[in-house]
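Of the protein chains in this complex, one is absent; all others appear in place.
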Amino acid sequence: MRLYEFEGKELFRKFKIPVSDGRIAKSPDEVYEIVSELKYPVVLKSQVLTGGRGKAGGIKTADGANEARTVAEQLFKLKIKGFPVETILIEPRLEITQEYYLGVTIDRARYKLVVIASGEGGVDIEETAAKTPDKIFKQSLGIEDDLYSFDALAIAKKIGIPTELLKNGAAIIVNLYNLFRKYDAKLVEINPLVLTADGKLNAADSRVSLDDDAVFRHPELKELGIEKRHEEGEMTPREQQATDWGIPYLDLDGDIGMFPGGAGFGIMGNDFIHYYGGKPANFMDSGGGPSPERIAKMLVLLDENPSVKVIFGARFGGISRCDDFARGVLMFLKDHGLSKPMVMRMTGNMWQEGVRIFDEAKKENPELFKHVEAHGIETPIEEISKKAVELAAREGGN
Amino acid sequence: MRLYEFEGKELFRKFKIPVSDGRIAKSPDEVYEIVSELKYPVVLKSQVLTGGRGKAGGIKTADGANEARTVAEQLFKLKIKGFPVETILIEPRLEITQEYYLGVTIDRARYKLVVIASGEGGVDIEETAAKTPDKIFKQSLGIEDDLYSFDALAIAKKIGIPTELLKNGAAIIVNLYNLFRKYDAKLVEINPLVLTADGKLNAADSRVSLDDDAVFRHPELKELGIEKRHEEGEMTPREQQATDWGIPYLDLDGDIGMFPGGAGFGIMGNDFIHYYGGKPANFMDSGGGPSPERIAKMLVLLDENPSVKVIFGARFGGISRCDDFARGVLMFLKDHGLSKPMVMRMTGNMWQEGVRIFDEAKKENPELFKHVEAHGIETPIEEISKKAVELAAREGGN
Amino acid sequence: MAILVDKNSRVMVQGITGGAGKFHTERMLEYGTNIVGGTSPGKGGQDVLSKPVFDTVVECVDNTGADVSVIFLPARFVMEAAIEAIRAGIKFLVVIPEHIPIHDMLHVRREAVARGVTVIGGNTAGVISPGQANLGIMPDIAFKPGRVGTVSRSGSITYYVADTLTQSGYGETTCVGLGGDPVLGSTFDEILLKFEEDDATKAVVMCGEIGGVYEERATDAIRTMKTPVLAMIGGIYAPPGKRMGHAGAIVEGKMGTAQDKLDALTDAGAHPCKTFTEIPKTLAKLGV
Partner (left out) sequence: MAILVDKNSRVMVQGITGGAGKFHTERMLEYGTNIVGGTSPGKGGQDVLSKPVFDTVVECVDNTGADVSVIFLPARFVMEAAIEAIRAGIKFLVVIPEHIPIHDMLHVRREAVARGVTVIGGNTAGVISPGQANLGIMPDIAFKPGRVGTVSRSGSITYYVADTLTQSGYGETTCVGLGGDPVLGSTFDEILLKFEEDDATKAVVMCGEIGGVYEERATDAIRTMKTPVLAMIGGIYAPPGKRMGHAGAIVEGKMGTAQDKLDALTDAGAHPCKTFTEIPKTLAKLGV
């Protein structure tokens, strides 16, 4: 769960990491009102859940309320990598004399937390890391380890924080690390941490990503107004629909509707379609042990997508039982009806029961199954993939 | 810093340890008002910073507001081991079917935290521990160790918490341990943890002692109304005076005023006086590196105490410098004047400077020193002790 | 004859009284897995499927001699359950649930490494040594005793690969699902090296996917192995995954695309396969 800059700074404030007094606004009029009250020149920062905001023109300065309103009008029209600007953070403009980088993340390969620091902060930090790795300092710690001030001070010294600010710098590093552990973060970054002309350190930007799976442990986030949110750019209407239904779904530009089991074959199935010359219309993941209702909804998404010419179904029942799968398909066939050809394969856990459910329903109403070509363990999945590609070519006429 | 029962329960509540809804009252009228609002029979519990409250008659039940007022009038007149009852905690009366003991403390000899539990809680827990130690269960943990639910559950099972409440019992133990670590406690006890007739666990009493030296880390205690407090029973006026001045001081029943250096010789000096047949009038500790003002105040306490016939002074300057000591004595002699004989010894850090200060002052005004017999390193402290005892015998005429 | 679990393993289930726990315990028992009991705090003394239920793992180990445990519990309870099992002397632990907090898994990993315990998961379909023991939620239909080991991130890929090996007559020694969570109890290299030590395993199929760092970490192990390794990577045609900020790039380097991963593994000596049907062909070529 990625936080907005202003939310991350709220957490920084709680952990005594110095940030500017910022105010947020949702409209040009609000921007005008806020800036009217302020005596100093401001910076208007678009709040979006993506990087590259500065280069995309999402950060602007203004000297007074009128200029701020004009600038804000432009910003609220912006879309940055598909994210519309809905909130602007207004902060005093800083006179910056030096930019540092501080970050904490998880080194998954070594199962460590890593504190990263550099004396060359800013947008080009990755280039610095790639070209002059000796300008990047890292300290690895076990999840159970405290970061002590003396180690933080050594880091602050290495990245060139001035002597008189070493203790402050060390405190910021320790507090950032504590914030990371306290809130189950995956990533916290201050980039840049700036040294201002009046000799103060200030976290000029925040990037905080928390572990969605641990948010339940932090109900206080809700009290701060920080809630689960959609982190992708603007969605297609169908992606929005899938999100509302809790189904991981992504529109692609092909014509084969992918109706897979778990995420693993969800990814590899797309490769298979490509190998045989087809193009998937989507990516989808059923999640572990989907209910019949969910299975039915997955099919609705594909059936109602005009780009989809053919549906490719694959179910290897593990925690997801084939009987539930079959029930879901049947529910869809009865309640909604299938308007395009579907070729599918079903095997694994409870597959006999799945077959029995299909057979019975077919006996009762063969019409329901007129577009369905269902295979079992006897047909390799590659054959099904090939059939789907062939069908799509035939249906699409292209 | 020992907390009152109701304060400890406030912390319990924060840590989800089940306690009754309690209300506190400062007068019989307040008790009457509160009980009038309540529908259930209540128990009135005197809030004092000492044990043995029940046996001293400090806990009473009442069935209605009138009875509660009458009972409260008696309780507010009580003194329990020298502690006047100033606050009463009013709680619903519980129907208790079983009493357990839970505690966490520090094993100083082994540098461990220890969780202690017993199926036989209540006031006789120490007797249980002494007579049937197999009914007491202990688990030692390092200060860095978390107490996990599974270990807590094993403890809960050992002390006989019913199967259906094992998870609740384990949670209480874990939370008590977490409270201990979170608040830098020296001791937390639930005695008794009770099982009520309606099958619930309830922390019926709390005992919480925090580390005074770590209270600075917990400003939130102040927000809960928990502040540093005097933890002794009623003080003599002189003890109160000393406390106000920040001087550790205790009245004893002898006639030799003890004016020692650090706590170490403060304790042993008292023994020495006894060895030579005398009796100290007090215990006192100067604290590390006392200022001249503090030294002077220590002498004021002794000079104004009519029981004191002779003052016995001993200073071995370590972190407490003899020059400051001499300046303090001189300040007292000039501002207050000494009304009784004092025999003293001064050596150690900066002793030459101390001697110089005395010599100079004496030259200027010999009258100031007419009651002062000052020795240096040449006279063993035992000789000074003997002299003090002899002087006291002479002065006291007994 | 197998790695991690075989017919002599004494298997317990943490969360044996829960819905999923009970359902899959029954399936595992039907497969012939030597399940000796389970835990459910506060339900000690009951029986489930004629197996004894205990309040704690220590009690279960003391009374049944369990040495392997499978966890079926809500994600938020997994960390303590895993540490409990590790401290109680369990030597191999399978963590089925998904959505386990990442920091929790770091604690579990630390405890496991400190005590020499192998943990797989979370979010794994489990481990099966065909004909001997089936731990987790894998469908038994795909598996048959044989001479090839498999290790993969995803459950569904495990099934497809095993199905392929079974249909083509190779069969499997052990099939290991590492799990789909971002931080896992075990990594490819650790499992590959266990296969290397198993005489019955004549080749290993390793299936990774786009994202994460565990595939790249396997190259050193593959270079040292005598047992041939076949590699499949999912996501060759998937859009590149999101990186975790600058810090992610700095710590983990360039996040490998699926093709990068496949190239790295091939460079280390693994035999790349695109589809399942290429697996038996490659094995035949290698003379397995």
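We call the chains A, B and C, going by the order they appear; numbering starts again at 1 in every chain.
The definition used in the following text is that contacts are C-beta pairs under 8 Å (C-beta built on N, C-alpha and C of every residue); 3 or more make two chains touch, one makes a residue touch a chain.
Please read all numbers here as calculations on a predicted model, not as lab measurements.
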item: Touched by the hidden chain, restricted to displayed chains; value: A, B
item: Contacting the left-out chain in the complete assembly, out of B:Tyr101, B:Tyr177, B:Tyr249 or B:Phe332; value: B:Tyr101
item: Among B:Asp21, B:Asp63, B:Glu144 or B:Glu304, the residue in touch with the chain that has been omitted; value: B:Glu144
item: Residue in contact with the excluded chain [from B:Arg23, B:Lys158, B:Lys186 or B:Arg294]; value: B:Lys186
item: Where the unshown chain meets chain B, residue by residue; value: 51, 101, 103-109, 111, 113-114, 116, 125-126, 129, 136, 138, 142-144, 181, 184, 186-187, 189, 191, 207, 209, 211-214, 216-217, 250, 260-268, 270-272, 274-275, 283, 288-289, 316-319, 347-351, 377, 380-382
item: Touch list for chain A against the chain that is not drawn; value: 148-150, 153-154, 157, 163-164, 166-167, 170
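The criterion applied here is as follows: only the chains that are shown with their structure count from here on.
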item: Of all other chains, the one whose Cα centre sits farthest from chain C; value: B
item: Centre distance in Å when chain A and chain C are each reduced to the mean of their C-alpha atoms; value: 27
item: Separation of chain B from chain C, taking each centre as the mean of its C-alpha atoms, in whole Å; value: 57
